[in-house]
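Missing here: one protein chain of the complex. Every other protein chain is in place.
The block that comes next holds chain A.
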Amino acid sequence: MTSSSAPSRKALSKIACNRLQKELVEWQVNPPAGFKHKVTDNLQRWVIEVNGASGTLYANETYQLQVDFPEHYPMEAPQVIFIPPAPQHPHIYSNGHICLDILYDSWSPAMTVSSICISILSMLSSSTAKQRPADNDRYVKNCRNGRSPKETRWWFHDDKV
């Protein structure tokens, strides 16, 4: 499922490559707490291990994020999904799609993989109930043909979790 849901896999532009090399070096020097990136020779897809923060509902749990970069990163946001099984959270669908504004409408090129990771961990940490979004089944059914979450028209209505 994950490979077909990747955005159209055009190679990274030179600008995108340079920027990602910078981010990779910065990550190696100063990785965000709770995250591990297994460096491969594929700069365009990062797979990152997330450890739930202690004292939260997701403590001692490990999940995997898949980050796919578009040709014109950082002018466009990367596609970020959890590789199923995704954590049970009111804004995370069982297919791994994440309802988080900075990944879509509120993206800014000043954001980085590291800052995205911190936002996602903060979203997990503030959760008070391990449950799926109310429309999980309908949404996941509509994504069966491998639709990217970037093609979804998201409605951001909850700033608490």
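Just so it is clear, a contact is a pair of C-beta atoms (placed from the backbone, for glycine too) under 8 Å apart; a residue touches a chain by one contact, two chains touch by 3 or more; residues count from 1.
As a working rule, contacts and distances are computed from a predicted model.
Participant: Absent chain per UniProt: "Proteasome subunit beta", "LSM complex subunit LSm2", "3'-5'-exoribonuclease family protein" or "RING-type E3 ubiquitin transferase"?
Facilitator: "RING-type E3 ubiquitin transferase"
Participant: Which of A:N18, A:T62 or A:T128 sits in contact with the chain that's absent?
Facilitator: Once the missing chain is taken into account, the touching residue is A:N18.
Participant: What chain A residues would touch the chain not displayed?
Facilitator: Those residues of chain A that touch the unshown chain are 15, 18-19, 22-23, 26, 74-75, 105, 108-110, 112, 138-139, 142, 150-153.
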